[in-house]
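As you look at this complex, bear in mind that one protein chain is not there, while each of the others sits in place.
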Amino acid sequence: MSKRFLYVNRKAPYGTIYALESLEVVLIGAAFEQDVSLAFLDDGVFQLTRGQQTDELGVKNFSPTYKALGDYDVNKIYVERESLEARGLSLDDLLPLTYEDEDDDWAEKDSIKLVSAAELAEIMQAQDVVLSF
Amino acid sequence: MLHTVNKSPLDRNTLESCIQHALKGSAVLLIEDGVYGAMQGTQKSPMVESAMKEVSFYVIGPDLKARGIDASRVIDGIDIIDYSGFVDLVAKYDKTQSWL
Partner (left out) sequence: MALEVNGKSIAVDEEGYLENRDDWNTDIAKAIAQEEGLDMSDSHWEVVNFLREYYDEYQIAPAVRVLTKSIGKKLGKDKGNSKYLYELFPYGPAKQACKIAGLPKPTGCV
């Protein structure tokens, strides 16, 4: 019986190690075929912004890896609307994350779902395990 | 005095506290996650725009780029500088305070 896992991401990508750690745990955890969802709120929404270029910083730009999540069957990615708005961002500022739906002739679908804080609270409540980063 | 801030203003009150303690004629340099404080249209932009009347603001370009923040989204009047500009600022002001 698979359990419902939610990874909660609240930190910006490069200032601390949390974002990269979370992504690595998600990828490793994906091998265990659980029901995995990701939530991005507060500064965590900055992890998904387009156009990141880290070459001058000498650190790895791991933002392209979020686009591989669909291949790992991680396709429920919740982004909190209030957090985006507080940062002057919209969905267009985020990476286009997609997956291919096995049950719908492999049609390409969006993984990101924009949700309100109230909806995200319900999503959190519905999990078996919540992991916070 | 040169103040440096390396925390996102949307995550911590570091920038807010720095601004409250920055005297007229001093400078604030936004580095690392502090560069989110240089963005237009966030909940914290009005605080920065208001502080800019008395304090000069600078931001590190490579830190903006790493985070995908285009120069066009930086608040008008904030100077985007590189690391040699950082060194120049440290040399220009008599002391530096790092807000962590």
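Going by the order they are written in, the chains are A and B; count residues from 1 in each one.
In this text, a contact is a pair of C-beta atoms (placed from the backbone, for glycine too) under 8 Å apart; a residue touches a chain by one contact, two chains touch by 3 or more.
These figures come from a predicted structure and were not determined experimentally.
Although it is not drawn, the missing chain touches A when the whole complex is taken into account.
The omitted chain makes contact with subunit A at the following residues, 24, 27-28, 30-31, 60-62, 64-65, 67-68, 71-72.
Assume only the chains that are shown with their structure count from here on.
Subunit A and subunit B, compared by their mean Cα positions, are separated by 28 Å. Against subunit A, in their complex, subunit B makes its touches with residues 6-8, 10-11, 32-33, 36, 39-43, 45, 61-63, 65-70, 73.
Touching subunit B in their complex are the following residues of subunit A: 10-16, 42-43, 46, 49-54, 56-57, 59, 61, 63, 86-88.
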